[in-house]
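Shown here is a partial selection of chains from the complex, left in place.
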Amino acid sequence: MSLFRRTFTKRGAPPGEIQVEPGGIAPRASVMEFDLTDLREVSHADLAEVPIPTDASKITWVDIQGIGDGTAIRDLGLRFGIHPLAVSDMVHMGQRPKVDRYDSGILVVLRMVLVDERGVEGLVWEQVSVFLGPTWVLTVQETHEDVFDPLRQRIRGGRKQIRGSGSDYLAAMVIDAIVDGYFPVLEAYSDELEEFEDLILTDSEAEPLGDLYTTKRELAALRRAAWPLRDALQRLLRESSSPLSATSQLHLRDTLDHVMQVVDVTESFRELASSLVDVHLSMVGQRTNDVMRVLTVISAIFIPLTFLAGIYGMNFDTTKPGNLPELEWKYGYLFFWGVCLTVGIGLLVLFRRLGWLGGAPTMSAESNR
Amino acid sequence: MSLFRRTFTKRGAPPGEIQVEPGGIAPRASVMEFDLTDLREVSHADLAEVPIPTDASKITWVDIQGIGDGTAIRDLGLRFGIHPLAVSDMVHMGQRPKVDRYDSGILVVLRMVLVDERGVEGLVWEQVSVFLGPTWVLTVQETHEDVFDPLRQRIRGGRKQIRGSGSDYLAAMVIDAIVDGYFPVLEAYSDELEEFEDLILTDSEAEPLGDLYTTKRELAALRRAAWPLRDALQRLLRESSSPLSATSQLHLRDTLDHVMQVVDVTESFRELASSLVDVHLSMVGQRTNDVMRVLTVISAIFIPLTFLAGIYGMNFDTTKPGNLPELEWKYGYLFFWGVCLTVGIGLLVLFRRLGWLGGAPTMSAESNR
C-alpha cells in the first residue's frame, strides 16, 4: 500500500473535469429497481444504456463497478442530474472521506476495505462513492469486488424494511455495510497485536520492530479512513433540515456509533503498538546488558589471574635472595593455585553478592506473571 | 481480556437483526414491580412469561441476565415496544458506551466491571444495557453476576425516594450503581501503582515492565469504558427538552461528575505508569553502567600490570649488558612489585578521583529521600 495516492486532480485542470487513470477497470452497471412487491435486476456493460429512474414509486440502486471510463460515468452522472463536481469526486480516487450536500442530493465518499483469509496482510482499500438522489442511489466503486452481496441478498429476499423504505434508507444501508467491513480488520489487528504481545513478553530473540512499524502505518491508514467519516456523519446528522427520514437517521446514528468505535479502538491499538515497541526495546536492552555483564565478569576474573601467572613466568635471577622465592618453595605450585582459586572464587562471590551476575537467567521468568 | 471483542453485527446482516453468540448464558428475567407501598418480585426462566407493565402507577424493573437466547430477548423487546435497533444493541456485546433516544424511551449502553478479592487481576468487564420506558426500566446483562444487589436491597427496604420516584429515577440509580463500580477498580490500580513505585525506586533488580504494560493496557480499557459515557451523559443532560425529572437530572449530573473523575484519574494513572517505565529504565541502565564501569576498571588496571609481568618473562640474553638488567638486580623482584603497586594503586586513585568508581554503592541511597 502506497503512503499517498492521488488521482483526483490534474494540476491546473478545471475542478469537475474528469481524468481517468490509465489501467482502470472498465465500468459496468448493475441496476436493481424495486418496490415492496417487484424487483428487477439488470446488468449493463455500456453505461449509456442505464435508464434514468422515472418511476417515483420505485427505488433504484445503480451500482457502477470500475472507473476505467471517466467520460461514460460523467455522461451518466449528467443524465442523472448530478453536479459535475460530485461526479468528479466519484471518479477520482484518493479522496478524503466526506459528506457533501448538493441540490440534487447528497454525496458520501468513503473508503471500503476488503479483507481475505490472509488477515491483515491481504487488506485491499478501495474508494466507494454513494450519491443519494430522490428515488435512487448511485454507487461508484473502483473494482468489481465489494462488500454489498449480503445487502443485495436482503433486497432480493424481499425484506420489507429495505424494500419499503425510501432511497435514503438504501443509502444508509450501503454506508452501514461499508463501515461494518472495518470490524473484521480491527479483529485482525487485535489478533496481531496479541501475537506481538506474546512474542515480546516471552521471546527476547524476536525482532518485531519492522512488523510493528508496518502495523502502525496501516492503523494510521485505518484512522485516516474513519476519522473524517465520523466528522462528516456527525455534521450530516446534526443538520436541522435533514433530507433523511427519521428511520434512516436512526440507522445512520448507529453507523456513526460504529465509526466512533473504530476510531476509539484504532487509537488504542496505536498506543499499544507504541508501548510494545518500548517494552521490546527495553527487554532486548536489558538482556544485552545482562549478557555483557556476565562476559565482562569472566574477563574481570581471569585478567588478574593471568597477571599472577605472568609473575611466576618472570625470569628474575632466583639465585639472588628475595627474587621470586616462591619459585623455589616446595609447594610453590600449590600455593599459586591456592592464590588463583582464592582470588577467582572471591571475585565471583563478590560479584554475585553485588547482584552483578544474577539477572540473566531469571529475567524472563520474573517479567511475566 | 481480549483487546477487541465484537459480536454485535455479522457482516452484511440487516441492522437490528440479532445473532446470538454460541455459548451465551440462557437468559432469565427477574421482575420487580413496586410503588410506595407494594413490591412484587417474580423470577421468570422463560422470557415469554414476562408480562408487559400496564399499571401506570407502578414502576417495573425487568432485569434480564444472560443473552444466550437472542430471539427470546427480541420478542420481549418487541412486546415492550422497543425499537429493533435498540434490542439489537442490547443483545450484541462489545458496544461502545452510548446514550440513544428512541420514541419509546432512552437506551443507555455501558460497561459494568466486577472486581473480586484478587484485585486488578480478577476484573471482569460486562456490557449492561438500560432501556428507560415510560413506567419501566429494562436492563440486559451478560451474566448472572452484577453490582445491583445493594440497589435491590434499597427497593426492598422500601426507601421512599426510590419507591416513589419515576422510572427515570430508577434508571439513574442503575447507571449510578454501575459507575460506582469503577471506583474500587481505580483504588486497586492506585495500590498497584504505589507498589510499582516502591519496587522501582528501591529495588533495582525488579522487572516490572511486562506488568506495567499490562496495567497500561487495562487502564486503556477503563478509559474506553468511561470516556464515551462521559460524552453521552453530557449530551443527555444538555438537551433542552429532557424526558428526565429534575431529581433524576440532579442525580445523573452527580454520576457524570463521577465518570469525569474516573476519566481524570485514569489519565493520571496512565501518565504515571509511563513515567514509572522511564524511571525504571534509567535506573536499570544507570546500574548496569555502574557495574560495567567497575568491571572495566579492573581490566584497565590489570592489563598494564600483565604487560609488566610479561616484560620480565622475556628471554633476552641477559649476558649481553643492557638486556633486562633488572632481572639481575638484587631486589629486582621487590622493584617489580613496587612498580606494580605504584601503577595499580595510582590508577585506582586516579579513577576514584575522576569519580569513575563511586557511583555504584551510593546510588540507591541517594535516589530516595
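We just call them A and B in the order they show up, numbering each chain from 1.
Going forward, a contact is a pair of C-beta atoms (placed from the backbone, for glycine too) under 8 Å apart; a residue touches a chain by one contact, two chains touch by 3 or more.
All of these numbers come straight from a predicted model, not from anything done at the bench.
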Subunit count for the whole complex, all chains sharing one sequence, 2 displayed: 5
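We adopt the following convention: only the chains that are shown with their structure count from here on.
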Angle (degrees, nearest 5) of the CA superposition of chain A onto chain B: 70
Distance between the centres, which are taken as Cα means, of chain B and chain A, whole angstrom: 24
Chain B residues touching chain A - in the complex, by the definition given at the top: 2-4, 6, 9, 11-15, 83, 85, 89, 95-96, 98, 100, 102, 121, 205-211, 213-214, 216-217, 220, 224, 227-228, 277, 281, 284-285, 288, 291-292, 295-296, 298-299, 302-303, 305-306, 309-310, 312-315, 318, 324, 326-334, 336, 360
Parts of chain A lying in touch with chain B, wherever the complex brings them together: 147-151, 153-154, 159, 161-162, 173, 176-177, 180-181, 183-184, 186-187, 189-190, 193-194, 197, 201, 250-251, 253-255, 257-258, 260-261, 264-265, 268-269, 271-272, 275-276, 278-279, 282-283, 285-286, 289, 292-293, 296-297, 299-300, 303-304, 306-307, 310-311, 313-317, 320, 322-324, 354-356, 358-359, 363, 366-369
